[in-house]
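Yeah, one chain of the complex is gone here, protein chain that is, but the others are all in their spots.
Here the chain labels run A and B in written order, and each chain numbers its own residues starting at 1.
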Amino acid sequence: MLKVEKLVVRYGAVMAVRELSLEVGQGELVALLGPNGAGKSSTINALTGLVTPASGRIVLDGKDISHVRTEDRIRAGLTSTPEGRHIFSNLSVGENLRLGAAIRRDPAGVRQDIERFLSLFPVLSERYGQAAGTLSGGEQQMLAIARSLMSRPKLLLLDEPSLGLAPKIVARIFDFIGELKAQGLTLLVVEQNAKQALRFADRVYVVSSGTLRYDGPPARLADEHGLFNLYIGG
Amino acid sequence: MDYALQQLLNALAFGAEYSLVALGLAVVFSIMGLVNFAHGEIIGVSAYSVFLAAALGLTSPFVAVLLAVGMAALAAVVFERIAFRPVRYAPTTTGLLTAFGVSIVVQNLFMLLISPKPQSVSVLNGLNQMWFFGPFAVSSLQVMELIVSGLTILALVLFLSRSTLGLAIRAASRDFATVRLMGIKANRVIATAFAISGALAGIAAVFILARRGSVSPDLGFGLVLKAFVACVIGGFGSLPGAAVGGMLLGFIEVGLLVALPQEYAGFRDALTYAIIVALLVYRPEGLLGQRIELGDKEI
């Protein structure tokens, strides 16, 4: 579904991503792991088009989208839940969800989806009319993921969904990610928290300093030259 | 009592006009951080369009109003496309100076292409009459200004809270990158914001023309400076702040008009600005503004 070839991202003289290649197949959940500053978020932002890569190709469903604008990539079925959630804090919970469906032209379907997420996350239902900035961190993360799903994407990129959240809440969020996978959604999850990310991952990539260090099934990760400990930690 | 009511209406009408212009500035600033000094020249384009149309024989006030609002919206969108898009992601100071440059260019183009002297425009004079309610005589223009501004602000609030594009504009004021992640076209959001900003300026232009009956190259410049001050006192970038700041400015001006003896009337502007600056000493972030939080991670 998604194919990235020799992606390079630079910020001035600093090279954040060095010739990174990766693939995500239909229905897969792929985890992209690595320590802080490894170039994970730069990769995600290059995939959504918020940063322009210096070189490399990004192919979605057989179409080269390397030079397509962010807006049109979303319309093509790729979406991302950014690191730090970035919910619209001055808008209400409901308004956030409505904006998530901005590209859709089926009001009835949008209403149905909103109902579905509200019954899935009752707390969002309780706070429906309130400013989203008043939600707790975990609730904001739920809202951010729900908002991404409102566009009915084919491929969802999740950037550090566990960031700054308590372990119990992280576990719940990953339970939900597992459900999404079970429903057939294709996912690329970027994480520092390897333990949770590996629960449902079909395949794992490990990056550090912008370079790919491992590519394979999660089970093998532990054996490979202590990679697991080196880059991710126990 | 009659006098007091008259002055109250005066203050409300002035305040409404400042609010309209200040709201236009705030809509643009809130989403892209642009301090649009060329806003006054949007009012200018609008007024000169009415002048030129009248010269060509289009003298219906109804057409003039539509033309004024439409041309102002168009001018705002064109300014953005030509001058502001290249500096969209530049620091605030760069955008501010660009807008200042655009303002100088357009003002001087009016001078060069039309005339440095004021030109008479009488199409809209009919709006400015005296209405009599029993013993009270009120200016029709002031009443209309108040009603139209109120309705316009109501329409703006509805648009911003109901339509998807309106939600996107509000969201973009905090986090533009994430709005794009919703698949919403950045150019469309910005063009809409400019069109709204321009239309608000166009409505103000109609009232200015009806009151003054003439148009000159610096028509909007002074008004926009006052609207900026209204924005600052309300809290820069806050829409309610702009509306409140505009009203406050109207009341301060009319208050000084009443309080100052005739021989000091010339100092009214100076005193108005001095009072505003003094208010800023106590509230540097404005009445409804928020302290900018440093350290928010941006994409």
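Going forward, a contact is a pair of C-beta atoms (placed from the backbone, for glycine too) under 8 Å apart; a residue touches a chain by one contact, two chains touch by 3 or more.
Criterion: contacts and distances are computed from a predicted model.
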{"item": "Undepicted complex member, UniProt protein name, chosen from \"Cytochrome b\", \"Alpha-D-ribose 1-methylphosphonate 5-phosphate C-P lyase\", \"Branched-chain amino acid ABC transporter, permease protein\" or \"Diguanylate cyclase/phosphodiesterase\"", "value": "\"Branched-chain amino acid ABC transporter, permease protein\""}
{"item": "Shown chains that the omitted chain touches within the full complex", "value": "B"}
{"item": "Residue of B:Thr94, B:Ser122, B:Ser163 or B:Asn187 touching the missing chain in the full complex", "value": "B:Thr94"}
{"item": "Full-complex contact with the absent chain, from B:Gly126, B:Gly150 or B:Pro284", "value": "B:Pro284"}
{"item": "Candidate in contact with the missing chain, chosen from B:Ser103, B:Ser149 or B:Ser238", "value": "B:Ser103"}
{"item": "Sites on chain B contacted by the missing partner chain, in the whole complex", "value": "29, 35, 83, 86-87, 90-98, 100-112, 116, 217, 225, 228-229, 231-232, 236, 264, 266-267, 269-270, 273-274, 276-277, 280-281, 284-286, 292, 294-295"}
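The rule is short, and it goes like this: only the chains that are shown with their structure count from here on.
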{"item": "Approximate Å spacing (C-alpha centroids) for the pair chain A, chain B", "value": "42"}
{"item": "Chain A residues touching chain B - in the complex, by the definition given at the top", "value": "45, 48, 50-51, 69-72, 74-75, 79-80, 82-84, 86, 88-91, 95, 98-100, 102-103, 147-148, 151"}
{"item": "Residue numbers on chain B that touch chain A, as the complex places them", "value": "161, 164, 167-168, 170-171, 173-175, 177-186, 297, 299"}
